[in-house]
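Here's a structure for you.
The complex appears here minus one protein chain, its other protein chains still in place.
Each chain gets a letter, A, B and C, in the order it is written, and its residues are counted from 1.
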Amino acid sequence: MSVLLEFSITPLDKGESVSKYVSRSLDIIDKSGVDYCLGPMGTVLEGEWDEVMGVVKQCYERMKQDCARISCYMKLDFREGREEGLTSKIKSIEEKLGRKLKT
Amino acid sequence: MSVLLEFSITPLDKGESVSKYVSRSLDIIDKSGVDYCLGPMGTVLEGEWDEVMGVVKQCYERMKQDCARISCYMKLDFREGREEGLTSKIKSIEEKLGRKLKT
Amino acid sequence: MSVLLEFSITPLDKGESVSKYVSRSLDIIDKSGVDYCLGPMGTVLEGEWDEVMGVVKQCYERMKQDCARISCYMKLDFREGREEGLTSKIKSIEEKLGRKLKT
Partner (left out) sequence: MSVLLEFSITPLDKGESVSKYVSRSLDIIDKSGVDYCLGPMGTVLEGEWDEVMGVVKQCYERMKQDCARISCYMKLDFREGREEGLTSKIKSIEEKLGRKLKT
């Protein structure tokens, strides 16, 4: 699909441990049916604009229910006609270097 | 309004000078009626989620018409009950420091 | 100068109001001698890599003294031979559109 969207969403008013809130987002993402990949600093979604933004909005709406301040970072990469961007981008780098990388 | 969204959207396939494309986005933003502030590295919109995301989507749809690869960065700050965040955040810092800063 | 760096640095363990911590960073930035511009969602520094990163590191080191968890976002735009990027980028957009924008 043509859009890859990496995002992370975090409450500022819940102290230094936020994994409870991150888990709720991942539950929403995992059940959304949108293809994704969880990393140590965010989650990458793949789809079209409305699909991926719809998932982020669900996470935001859920967090607003009990968080008074929220930061959300999103980074989008659109490429016309791309297929399977979640895996193809990494493969392309590994092919160019001729070796496996840590993923 | 409770959402501040900073974003920038840039084509990757148009060479190093992208001000033509940035101008088109600013034209959309300026005519949208959503309150905003243009800075050297992005534009901050203030409103509710659907309003500010609607403006970003318009900029994205326009850019897709003639750009094959696009990067978009968004950073959102939600704070319950905030008013006039475009100006109040800077004022609050200046008050704490007791002097004017470069804005 | 060729590097524009926008950044924001925020503690996660101090509750929803973080302006005390943001003020300390702005005090460091303002006294650093590096040219900057404060906006509602971050500060843009202009200089060379070591200069601007040196300022960010000072803000980080200060925050580490009493914050147990810190988020920092940086967005860098390098353009060879650019002069006065803090003002020239906005001027260029306004010239293309033939009107003043909200800044």
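Convention: a residue touches a chain if its C-beta (ideal position, glycine included) is under 8 Å from a C-beta of that chain, and two chains touch if they have at least 3 such contacts.
In this text, all values refer to a predicted model and were calculated from it rather than measured experimentally.
Residue C:79 is the one among C:62, C:79 or C:96 that touches the chain not shown. Counting over the whole complex, chain B has residues 10, 12-13, 15-16, 18, 68-69, 71, 73 touching the chain that is not drawn.
Interface with the hidden chain, as seen from chain C, comprises residues 49, 53, 57, 60, 64, 68-80.
Summarising the interface, chain A meets the missing chain with residues 4, 6, 8, 16, 19-20, 22-23, 26-27, 30, 35-42, 44, 73, 75, 77, 79, 85-87, 89-90, 92-93, 96-97, 99, 101-103.
The rule is simple: only the chains that are shown with their structure count from here on.
Look at where the CA atoms of chain A average out and do the same for chain B: the two points lie 21 Å apart. Centre-to-centre spacing of chain A and chain C amounts to 25 Å, using the average Cα coordinate of each chain. Centre-to-centre separation between chain B and chain C, using Cα means, comes to 15 Å. In chain A, 68-69, 71, 73 are the positions where the chain touches two or more neighbouring chains simultaneously.
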